[in-house]
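All protein chains of the complex are present and in place, except for one that has been dropped.
Right, chain A next:
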Amino acid sequence: MSVSYSLLEQIIFESVHYVIRTVHSQSKVLDPEETNLRVKIATRFNEKEEEEEEEEKKKKEKDIEKDQDKENQKEKENGKKKKQENVPQLEFISSKTDIERNIINRLEIIGYRLGERTAERIAKNKPRFQEEVEKMRFVAKDIWTALFGKMVKNLRTNHQGKWMFQDDDFKLIRNISFTLSEELQNVSHQQNTRKNQQKQKQTNTTNIIMTESQKQILQSYLYIPCGIIRGALSAIGVECTVTVICEQLPDCVFTAKIINKK
């Protein structure tokens, strides 16, 4: 049985939007409470340290008489240093990078589980993969056709554990467009160069060159496919990390770095 691809696309996009929304709203909720908690813990830590310092001082006063002054002086100096060191521990949790990490995590996990299960279903009837190359080819051909409608255009390696999947017409992001802004109007002017016209004739797609901010927006849609690749590879026994680079809109390069466990 089959289902329309656009429905799948829409559901994936909507889940990306949903995760971004909820993570942002959750971090706003956590902000005041958690930072107060952190402050309380840090002050208690300070108090404990001060108690310990006092005990040490008392013991040493009782034991030795000659070095008392010197040691007291040293402890005081150490105590001051410790107090200074304690101050930078009062960190605020919900910094921008935390939110981003949370979003990336959740989207990647969705992709990971999806990739794992599709790989299990597809690889059920296939013979065992013996070499790494075969495993990568499995992902490049079978997983890609099942999930994205066609095979990867180019599969390369540096023979040191890095594999690159290049897809010049990545289906999941093909239908994404950015709202027309001044930047994009300048870009569309650039598109009418000869090279791009030739490309357009060949592939029937327009490669959109993006600005930095647009690339950042696009990146959030690419975490799920990264997770899919990672999940598919882990289901057939290859542990790796997957990143993606997307310079022009439908043209993506997924890089899988294999993690060697020794």
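Things to note:
Throughout what follows, a contact is a pair of C-beta atoms (placed from the backbone, for glycine too) under 8 Å apart; a residue touches a chain by one contact, two chains touch by 3 or more; residues count from 1.
Heads up, the rule we're going with is that contacts and distances are computed from a predicted model.
Chosen from "Aldehyde dehydrogenase", "HPS4, biogenesis of lysosomal organelles complex 3 subunit 2", "Trafficking protein particle complex subunit" or "Histidine-containing phosphotransfer protein", the protein name that UniProt gives for the omitted chain reads "Trafficking protein particle complex subunit". Within the complete assembly, A:19 is the residue of A:19, A:136 or A:229 that touches the hidden chain.
Per the touch definition above, the residue from A:8, A:133 or A:217 contacting the chain not shown is A:8. Listed here are the chain A residues that touch the chain not shown: 1-8, 10-12, 14-15, 17-19, 22, 106, 109-110, 113-114, 117-118, 121, 146-147, 149.
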